[in-house]
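Below is the structure I would like to discuss, written out as structure tokens.
For this view, one protein chain was removed and the others were kept in their places.
The block that comes next holds chain A.
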Amino acid sequence: MPSNKSVSDAPIAQFTNCRLLRGRRLQREDLWVREGKILNPEKLFFDEKGSADVQLDCKGCILAPGFIDVQINGGFGVDFSLATDDFRSGIDLVSQKILSHGVTSFCPTLVTSPPSVYHQLLPQINVRNGGAHGAGILGAHLEGPFISKEKKGAHPEHCIRTFEENGFQDLLATYGSLDRIQIVTLAPEIKRSSEVIQELTKRGICVSLGHSVANLSQAEEAVQHGATFITHLFNAMLPFHHRDPGIVGLLTSDKIPAGRRVFYGMISDGIHTNPAALRIAHRAHPKGMVLVTDAIAGMGLAPGRHTLGQQVVEIDGLNTYIAGTKTLSGSVATMDTCVRHFLEATGCSVETALEAASLHPAQLLGIEDRKGTLDYDSDADFLMLDDSLHVQATYIAGEEVWRRDALGM
């Protein structure tokens, strides 16, 4: 059929025979893509009198927005907190490999490290679009070093710092530059945190609370100053107590400023959080759930010893501990595993599980106008999944960047 496209000559692809996630539910609709963006076919039909150049049969697959991982420390032997000469190629390797897990955008995460590491590595993290080369990089997630010594988890104590002296200037001096930073995790009980949170929020950086012994009012104050995220809920924070719920209490706090939502990261690998706790959080505040992997260098590798920043960790199945201890340190679960586990543990709908890994992280970072949904004019980053939410193919900007072959690789 000849197309008379008045707006653009670029080829139009129509993905048919699929169920796509749009408007909070799975609909039997076709997905139209042009120039890397999702196209409105009704507008194309009536305004441009256009039609598809190529039709692709999705064979009944689910089409979901690509997953966005806002906390991933490395994988496949690469550690984002380790300053090596081939750091850049390490990032490239991970960004390429996670395509098979359904991740189309991510925030490389650096754990608590000495300032030299930030100064050396941050400039090498390029915020860039994804493609055949790998998932898109949204910016770095700096988890530390302004955290609580009592809740350091696997972070090295000697690198933990405070900004009590010079407030925001201390933070700036530690990181070097704020250019490529998307998220900062800090402990709000540190003096002058309000000022720091405000300065970061002013610059469009998402502030997350974690590795902290803050009580609920300290956490609420942090939110009032701009914090919008909680790093791996339940882990590395005070446990929920009925007279002081601590950071966990933010999920149902009534002191959240109007129009704002607090999101919380959840490592739903079945280990970091008991399924019952996962369900409590989900039921208390379903719209805030953000699935993260918190994956470490050992993800994708065989069991054994690997590094995580300045530490050595040991992998045994899905469990990762600081070598010689029982302290959990990151995970080796993949994003699609987390989505499936979340679905199974909470009994939620497929739509809800998919949104926790796509829409919610996009909303957290304020980019839902172009990522995290299959709405018209959004970036065409999407996945083909089977009914049990195994990734069959990954697309970025409308191009296929990964496909499961017959061997299930």
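Observations
The working rule: a residue touches a chain if its C-beta (ideal position, glycine included) is under 8 Å from a C-beta of that chain, and two chains touch if they have at least 3 such contacts; residues count from 1.
The rule is simple: contacts and distances are computed from a predicted model.
Missing from the rendering is one chain, named in UniProt as "Glucosamine-6-phosphate isomerase" (options: "Glucosamine-6-phosphate isomerase", "Elongator complex protein 5", "ATP synthase subunit b" or "60S ribosomal protein L7"). Checked against the full complex, the candidates A:51, A:96 or A:319 give a single residue touching the omitted chain, namely A:51.
Across A:43, A:203, A:260 or A:287, the residue that sits in touch with the chain not pictured is A:43.
Mapped onto chain A, contacts with the missing chain fall at residues 1, 4, 30, 41-43, 45-46, 48-51.
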